[in-house]
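Here it is, the structure in full.
The complex is shown incomplete by one protein chain, all other protein chains being positioned as in the whole.
Order as written gives the chain letters A and B; numbering starts at 1 within each chain.
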Amino acid sequence: MKQRYALRVNGGTRETEAEPHESLLDVLRENLRLTGSKKGCNEAECGSCTVLLDGRPVVSCLVLVPDAVDREIVTIEALAEDGEPHPVQRQMVEQGGVQCGYCTPGMIMSAYALLQENPDPTDEEIRFAISGNICRCTGYGKIVKAVRAAAEEMGNEGT
Amino acid sequence: MSEDASRETAQPYHWIGRNVTKPDALEKALGATEYVGDMVVPGMLHAKILWAGTPHAVIRNIDTREAARAPGVAAVLTAADVPGTNRYGLAVLDQRALADDKVRSAGDALALVAAEDEEAAEEAVAKIKVDLEPLRPILTYKDALDPDGPPIHEGGNVFQHTTVRKGDLEQGIAESDVIVEDSYHTHRMDHVPMEPEAGLAYVDPSGVLNILVGTQYPYRDRRQIAPALDLPMNKVRVVQAPIGGGFGRKDDITAEIHVGLLALKTRRPVRLVYTREESLIANTKRHPMAMSFRTGARADGRLTFLDGDIYGDTGAGISLGAYVIKKAGIHATGPYDVPNIRVDTYTLYTNNLVSGAMRGFGVMQAAVAHESQMDQLAHKLGMSPLEFRIKNCLKPGLASSTGQLMNEGCGIEATLQRIKDYMNARDLRFKRSQAAS
Partner (left out) sequence: MRFDYFEPTTLDEASGLLREGKGARKPLAGGTDVVIQLRRRVIRTEGLVNLKRIPELGGWACVPGKGLRLGACTPMRDLETSAAVEGRFPSITEALRVVGSLQLRNIASVGGNLCNASPSADTAPPLVALEATARVHTPESRQETVPVENFFTGPGASVLGSGGLLLSVDVPEPAPRTGDAFERFTPRSAMDIAIASAAAAVTLDAAGERIEAVRIALGAVAPTPIRALKAEDLVRGKEPNPKRLEWAAAAAMEECRPIDDIRGTGAYRKELIRILVQRVLRQAVERARANGRTERS
């Protein structure tokens, strides 16, 4: 039976109706029309549905809606501020880390989460942080480079 | 852009070696790009497919009555509802939009459902009753070559035989001091593009069937869709939506005809999005090949002959298989100068999933065989595998297996030489792999 849920998404509260067994990913995509989070496998293998839940990256395809209640949800749509892309987004574009683009939002969310807790990661730490995000186009090299460049850009802003 | 800059970028070769930002990269990084599975159209229905799930069978009956009565269902269609030829295929029209007489692979579609939401469509699919009479499945190369095996299509299971002949094989064998012989198998492989197949179709007020799809080739799609659905070419418009990876598989028809048919029948927009599992069980894969090779060389390391057979499993449809497998034969000697050659390839129908184009297009399957043979020969001759390749690789002035003359653009010798210099500078040596703990 459908129930009402109030979800804290991207700084606001969104009301929606869903069955309790529906995934956060489906509710974000179908009910709230936040389609930046992608459905590549629907079983936690690909990482293209990655969003932040209370600041931590999760595969939203396996989070049931009731488990997302009372928690802070951040999706790819919230990363740009006032039309200005986040450094991770900008560097993914500039370093050639975006090809078909389907893994890109999830990849960026994982990288963003990493840089929140580790502003100056090593390449190995970057690779570990995005190891749950599959990309079939790039071979990952340019993505790692983009995350490193974003870290540098953010570090420079801070000083 | 300043006048100076635009003058500079107008210079010939300006962009060579420079990074060019893809025009759609930023919208993708923002998560704003809408792939077909992200699109929503007012009044849109959701489609689901009933897959055969069994490799070879006669279809006795498909009973859709209960499914059609299920809540939220707008249409349940089988081959009998297809207005046109129901056929498609990139080279040969041997694939059915919906299976009619027989099931030819587990990835054949038997019926389509369009409903108000995906879950309703899925539940209706489960209510379709299918009566199949199993046939002996052709699953291996041996099965396909068996003259007593049931033909999957009219005309038997050996679709194509190609040959490559160069020089005098017997002479090459006679001149050989060492010969290696082995067989190699490569496996079926899925492209796994991150975006599973999806399509969205609607009939516009002027009667044109619009199909949005992440495809590699909208015009060739249209040429296949129109006759399958009995529409004139100018009543079909294929719109290339953003494509979340293709790697060859989205060269073929994927969701196009299914969503098109449902939109024609329901007169409502219809969206079909595959699950990952469906993407794995349907549509084209990389060809598995079985290769038996024999290669010889003289004591000085010079290659003398290559004698090989390549069996390619194209599954229940040709797609581009005849070209892929033929190409494996053309490339059976790789980038090496082999004076005497006999290579035969066989394109075989089986009841496995259809194989088609995938990055490399047959060349890499052949590489598994010829590169293994190069290593085996080098080992047998006690030569470095790198020296052995430098000695035998194609150079300007030499010709390929099919007689194509190499020009200055043939860079393999220079490439191998660079590897040699690199290894020498660091005192690196080739080792035969050893079990390590």
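Just a few scattered comments:
Here is the rule we go by: a contact is a pair of C-beta atoms (placed from the backbone, for glycine too) under 8 Å apart; a residue touches a chain by one contact, two chains touch by 3 or more.
Computed from a predicted structure; not experimentally measured.
Residue-wise, the contact with the chain that is not shown comes from A:V63, picked out of A:V27, A:V63 or A:C100. Of the candidate positions A:T16, A:T35 or A:S110, contact with the unshown chain belongs to A:S110.
By the touch definition given at the top, chain A reaches the unshown chain through residues 19-21, 23, 42-45, 47, 50, 53, 56-59, 62-64, 66-67, 110, 128-129, 131-134.
We take it that only the chains that are shown with their structure count from here on.
The part of chain B that touches chain A in the complex is made up of residues 19, 21-22, 24-26, 28-35, 37-38, 40, 191-196, 242-247, 273, 275-276. In the complex of the two chains, the chain A residues touching chain B come out as 29, 33, 35-43, 45-46, 48, 75-77, 79-80, 85, 89-90, 92-94, 96, 98-105, 108, 134-137.
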